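First, the structure itself, so that you have it in front of you.
As you look at this complex, bear in mind that one protein chain is not there, while each of the others sits in place.
After this line comes subunit A, so read on.
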Amino acid sequence: MNDPSPLLQLERVSRRLGGRTVVRELDLRLARGQVLGLLGVNGAGKSTTLAMMAGAQQPDRGCVRLQGVDLAEQPQRARTDIGWLPERAPLWPELNVIEHLDASARLRGLRGAAVRKRRDALLERLQLQREARRLVAVLSQGQRQRVGLACALLHEPPLLVLDEPGNGLDPLQAAQLRELIRERAAAGCGVVLSTHLLPEVTAVCDRVAILHEGALRHDAPLHAGRDRLLLTLAQSVDAAHIAALTPVAQVQAQDACRYAITLRDDADAPALVQAAVAAGLAVAGVQPVAGELEQAFMRIATQHAASASEQAQAA
């Protein structure tokens, strides 16, 4: 959050659509190599926020800075520095996959053998070689999604903006997508990811921001919510005994026999059980803790439902 030169910075961004404020006074930062999950109930303003991040829409107030440059002043920066996959991957149905990727590259001013090589590598990576000569109009939703993703990745942008990228993907493809996102982040690319699937967020994101009625209601790192387990013992022991176990990074007693545990980066649940048994503790069970993310999201969603209900009653 305190990165002196963030890759992407939203400064008090507001946007009205159809007479309604969809995004209000939004401040967000994204560092290089960071994966930000953007969550919110339907209509929270996620897609509009992503479109502004991608340079496809301009804010009414505030500014979106990419590497310190205001996108409204230099919209051409979006050409090379942003890869955007909008919701439902809109594509030109009259073109085949290769034509589509080539057109996308030319629109960004890219030509030549290097681009063709990169295109072919992406087709292979996203398992689209067999569809390469097929018209986009006849592709399945998952295939279209992968073509959209290939377009977003083709020019190797430092910022990736992905709106529901897992739509239509099977579990294997979804896992490959997560791997791809982590790879890009490891290469220094910043990624903003919007999804309704909380497990996808916890699996791939470093930070989570939750929007509600266009305003930012939650913005926190995800480490605290990852790898937390609830260890249940047959007897009550001092929390310090559990903290001394090698796989444990942090422990918090929930009650006499239950402990919320944050594991070290290299540890997993079996390692925790093994260490506890080796230390003479009677393990009754281990299960994932309902994460802070889920709790935060549910709290905000419940507030939303309650306020909507109150408004309806008042009306």
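Quick note on the criterion: a residue touches a chain if its C-beta (ideal position, glycine included) is under 8 Å from a C-beta of that chain, and two chains touch if they have at least 3 such contacts; residues count from 1.
Quick note on the criterion: contacts and distances are computed from a predicted model.
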item: Undepicted complex member, UniProt protein name, chosen from "ABC transporter permease", "Membrane protein", "Cytochrome P450" or "Serine/threonine-protein kinase RsbT"; value: "ABC transporter permease"
item: Identified contact with the non-displayed chain, of A:Gln9, A:Thr49, A:Ser104 or A:Thr202; value: A:Ser104
item: Touching residue (missing chain; options A:Gly37, A:Gly55, A:Gly168 or A:Gly214); value: A:Gly55
item: Option from A:Leu91, A:Leu231 or A:Ala275 whose C-beta touches the chain left out; value: A:Leu91
item: Subunit A residues touching the omitted chain (full complex); value: 15, 17, 48, 51, 54-58, 75-80, 82, 84, 86, 88, 90-95, 99, 103-104, 106-109, 135, 151
